[in-house]
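Apart from one protein chain that is not included, each protein chain of the complex appears where it belongs.
A, B and C label the chains in the order they appear, each numbered from 1.
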Amino acid sequence: MSHELPGEQENPDLELRIETLGKCRIDTPMAGVQFTEDHETVLYHSDFEDIERYLKQGLKPPAFESAGPRRKIYHDPSKLKCGIVTCGGLCPGLNDVIRAVVLSLIHHYGVQTIFGFRYGYEGLSSRHKHRPLDLTAENVDNIHGRGSTILGASRGPQDISDMVNTLDRMNVGVLFAIGGDGTLRGARAISEEIARQGLKIGVIGIPKTIDNDIRYVQQSFGFQTAVSEAARVLYSAHSEAIGARNGIGLVKLMGRHSGFIAAYATLASGDVDFCLIPEVPFSLDGLMAGLKTCLHEKKHAVIVVAEGAGQDLMEETGQRDPSGNQHLGDIGRFLKHHILKCFEQENMEVTLKYINPSYTIRSLPANAYDAVFCLKLGHNAVHAAMAGRTNMMVGFWAQNFTHIPIAAAVSTRHQVNPKGKNWSGVILTTGQPVHM
Amino acid sequence: MSHELPGEQENPDLELRIETLGKCRIDTPMAGVQFTEDHETVLYHSDFEDIERYLKQGLKPPAFESAGPRRKIYHDPSKLKCGIVTCGGLCPGLNDVIRAVVLSLIHHYGVQTIFGFRYGYEGLSSRHKHRPLDLTAENVDNIHGRGSTILGASRGPQDISDMVNTLDRMNVGVLFAIGGDGTLRGARAISEEIARQGLKIGVIGIPKTIDNDIRYVQQSFGFQTAVSEAARVLYSAHSEAIGARNGIGLVKLMGRHSGFIAAYATLASGDVDFCLIPEVPFSLDGLMAGLKTCLHEKKHAVIVVAEGAGQDLMEETGQRDPSGNQHLGDIGRFLKHHILKCFEQENMEVTLKYINPSYTIRSLPANAYDAVFCLKLGHNAVHAAMAGRTNMMVGFWAQNFTHIPIAAAVSTRHQVNPKGKNWSGVILTTGQPVHM
Amino acid sequence: MSHELPGEQENPDLELRIETLGKCRIDTPMAGVQFTEDHETVLYHSDFEDIERYLKQGLKPPAFESAGPRRKIYHDPSKLKCGIVTCGGLCPGLNDVIRAVVLSLIHHYGVQTIFGFRYGYEGLSSRHKHRPLDLTAENVDNIHGRGSTILGASRGPQDISDMVNTLDRMNVGVLFAIGGDGTLRGARAISEEIARQGLKIGVIGIPKTIDNDIRYVQQSFGFQTAVSEAARVLYSAHSEAIGARNGIGLVKLMGRHSGFIAAYATLASGDVDFCLIPEVPFSLDGLMAGLKTCLHEKKHAVIVVAEGAGQDLMEETGQRDPSGNQHLGDIGRFLKHHILKCFEQENMEVTLKYINPSYTIRSLPANAYDAVFCLKLGHNAVHAAMAGRTNMMVGFWAQNFTHIPIAAAVSTRHQVNPKGKNWSGVILTTGQPVHM
Partner (left out) sequence: MSHELPGEQENPDLELRIETLGKCRIDTPMAGVQFTEDHETVLYHSDFEDIERYLKQGLKPPAFESAGPRRKIYHDPSKLKCGIVTCGGLCPGLNDVIRAVVLSLIHHYGVQTIFGFRYGYEGLSSRHKHRPLDLTAENVDNIHGRGSTILGASRGPQDISDMVNTLDRMNVGVLFAIGGDGTLRGARAISEEIARQGLKIGVIGIPKTIDNDIRYVQQSFGFQTAVSEAARVLYSAHSEAIGARNGIGLVKLMGRHSGFIAAYATLASGDVDFCLIPEVPFSLDGLMAGLKTCLHEKKHAVIVVAEGAGQDLMEETGQRDPSGNQHLGDIGRFLKHHILKCFEQENMEVTLKYINPSYTIRSLPANAYDAVFCLKLGHNAVHAAMAGRTNMMVGFWAQNFTHIPIAAAVSTRHQVNPKGKNWSGVILTTGQPVHM
């Protein structure tokens, strides 16, 4: 039983069939490449016992369509115009993905016109009047290795039919939408409106989630870069903690719903004493008891908290951002004040340093791991698009790239399994109490 | 069909049963941890079509035993003495693995005596008289994040029965052997000698291969750090190439039998024009033709060559190192001289810069990715050891840690599949001719 | 006229004579080293015109005693016991300085006993009962390249005569005090109490100021590391700014009284539009006008503000920290709220990301530049101590290490000269209005 799967795995009830715009009749203009056959799949489960349960019921075990270049393609590259849009917050590797998509369209298939829509879905909205960039091999040549997105991004939805009109008017045959949950829902809506109007425009989602919380994506681009920089911040927090008597380093890391960054950075650091994530509830009294023991034994402590952890301990804010995400309570500052207050009441002198590095992390260039990942991800998005796939997202499972219906991808979140091996690893590494 | 499997996959003929020293009767002293059941496995194949072939023949599809902590253990932690040995060349993460093994033995199981044998198998040989280090939580506390190995290493075999005598005399119950192909063969011989003598000493191999060439290990520790630094060197080679008229950057990277570092660094860089690996033969004329075209079009070129590539193009050296590895011809210098000679004959001025960064790469500290990997690897080695497993190695497959019989692991090598997706990605990225 | 001197330079009125404990009668046990003669000095001025003004009045131009090893020393190394203490906030290079002092005492002079007092001046106070560490060549061998201080630190003064009693009781002949303004004042008070009691204990201050604000120290240790990391954060801020429509990156950097880090990070980044420092007043209206122009022209803006800038724009807090430093108003959050409010009133959508990286910066290991600097600084502190100097601090001027009376060093601060070349460089680089 794989350790990173959500609880839903027991009954995945997967609806994993991928839509296409039509039959692939055109020869792919690529040589020397290993083509992927349409019947190739990647199993959801990796333990044969899980698979046997399906077989015994006469069912096929759930599996994803394999990504990769096809022998025959749907779109005629000589006539095809494509568009790319980046939405939501920054994530390391955005420019790498843009470059990979553009260079693959140009060099692998011979596509000649690629629009870079500006500032997320705003760039598809007639109201905002942003002029798209012309993306060429020259102007994307040096963008990998640079943080941010050359297209700019924005949050929040735009009018769906307005956006479809823009695509239709500009004669765009494929739209690549790079973004998270909200962006993918938007891509699905665009895709459905396209179908309603009988247009032949493919919509390919490229999952962007620094939190690593999109379903059927075992590891998303930018995640390893984020973990790497987060571990660097934990080094600093540990330095601060050991540099003072009863020093406490408290770090808030990204992770609204899923604590992957906090968990992996904890494993990478080796110096964390408490890791708090949204998937594992804790009580303030439990944390304080553990913290006192830790200070007593070691004279210092390092605490990592994912931004979505412990929301039940604070009053709800009720507010939402333009993407519709609920404003979370600030668990970092909340814990800082609570811890300081508790020790003050007990007349115990502590030195607490609080660090919140989110913006510094997400705006970095992709590291080598993510550079490779972004390259493959971008290529596979193009292969899927050229093969006429639509209303789908490129996924990643058991080291393979896959095709995922957007509807399935946004149905629930990828989260740290509190009963899984990753979380056990965190418990074993920190030595923190299992229940706090 | 997974893209990184060697050609042998069509008929894996797997003999994957794991040996044990005896029955596990002792309760594991760990709480709040997800235990792994002995029947949990990880399938070798990820495409259901491959699995069906076995089912149709009435066979069970091949699968590995899952690694992880067991509810019951074999060794009594209060009496157990363990030993660790590091062999062969340096690799990023060696100290991280040592630390993970030591801290897991101490904190998770309560083992109190851990010997760090010095300078590889020499440390187990009575002839060399190296005194082992006492490894404690204190003296391994700060070693992660440091390159090299605090134990030192050496190449080459030692007398097997002498080493077993040392283990027996010192009352060692488990030996962790961290090393590559040769080290694992040594561990198997030690294990067999132990069995012959009827001793109850477990031998756990921890695969160390910066080249990533050990079978059933999809990604080995230190590999990502190596790729990351190699990509940094490719940046330099590209800088040199564009800084001169007809500039050529030529980089030799590690990879005696398997070109994974060269291939991944090429993907990470995005600036490589030719990637040459042992698995894909090329001719000098083919390379020169491609190089001339490239210089004509772009005025510069970057070439990456794995150290084991193109060996058929040079005369054999016939020599061997103390580990028994054949001395390879120096393909880097060979290509440098050949390319310069060719262009001189054609009166074409080029500027070639040759870089060979191997020692700089393998001696680095582990990056965050490898830090996490080493931690889990070390923990899983300890879990396997405590559960009485022996003559096995910890593997990694489809994102899961596994148990592999050493005999199976050393039977053949993990190589880049010339017909697989990784190599296709390289071809698509470099634009190099498929056949040279 | 050097560009980094404070306004006081016009009439330095320097009192730069260094105190000694007594005559140096012992031969230095070092060979092959360039000894510094007692008459060697480093001129305060580097323009001959400034020097001529003194000569015309029959005065000697002001100059510092040169640091360096002397032929004869005061303390007998075979009997000498030394102590080291680190005070105040973290700064990159603390462990490098500790290591340099310890290894120089041991290897260059043969001193055998070195106490590492724990947690700043607390370690010298009988009340706190911290046991000092024994510092040896072994236990400092690997501490360079690690952030924080192995001794721990604390803020605030302790009872002077109590600390002198500790030194006397433990037979300490030299105390090295590594710290900032407050620490140096403490060192002076200790030194004066020692003199009052007729003891022969040397007190050597080692200036630690990440802000680079200690007088007669052109560049302090850790400063270049801080600038380097600050520039990395500005990269992130710039990424955030260009990634959104009307994106604003706002970064608060260290610098209570002196804006050196903000100014140098601005020069290093090349992407900053506004740099605000304590030495150069600005108005909110001026900033907003400049910001609107900038967004209008470029669609994004990067603002750097030193923590001590614009204090006149906020209400005073009145509070002080244990070191006696007044709590500054939080200019970063103040500007964030002001800017957002202004644009909201004008119905202009902006995306502002605020970053405050202080703790992440100061806890880093020293970079190569600072590693060299710390080594030389530590060596020169030991040379001064062995030569019987006391109540002095090691300074750095015109690329030379110097001796500075502590009284002179703490008399006023080192600040960015608003009429100097560094600030002109900032103005030319940012293009910001000269008066805002």
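Observations on the model:
Basically, contacts are C-beta pairs under 8 Å (C-beta built on N, C-alpha and C of every residue); 3 or more make two chains touch, one makes a residue touch a chain.
Worth saying up front: this structure is predicted, and the values here are computed from it rather than measured.
The missing chain, though absent from the display, is touched by one residue of C:Asp47, C:Asp134 or C:Asp312; that residue is C:Asp47.
Listed residues B:Pro357, B:Gly395 or B:Gly420: the one in touch with the omitted chain is B:Pro357. Listed residues B:Leu199, B:Ile242 or B:Leu340: the one in touch with the omitted chain is B:Ile242. Mapped onto chain B, contacts with the missing chain fall at residues 90, 119, 122, 146-149, 152-154, 233, 235-240, 242-245, 247, 353-357, 359-361, 363-364. Although one chain is not displayed, chain C still touches it through residues 1-4, 30-34, 36, 39-43, 46-49, 51, 55, 60-61, 63, 66, 68-69, 96, 99, 104, 107-108, 144, 218, 224, 227-228, 231-232, 264-265, 267-270, 367-369, 371-372, 375-376, 379, 398-400, 419-421, 423-425, 427-429, 431, 433-435.
Here, only the chains that are shown with their structure count from here on.
The chain with its C-alpha centre at the largest distance from the centre of chain B is C.
Computed centre separation for the pair chain A/chain C is 42 angstrom, with centres defined by C-alpha atoms. Chain B and chain C have Cα centroids lying 46 Å from one another. Residue positions 146 of chain C are each in touch with at least two other chains.
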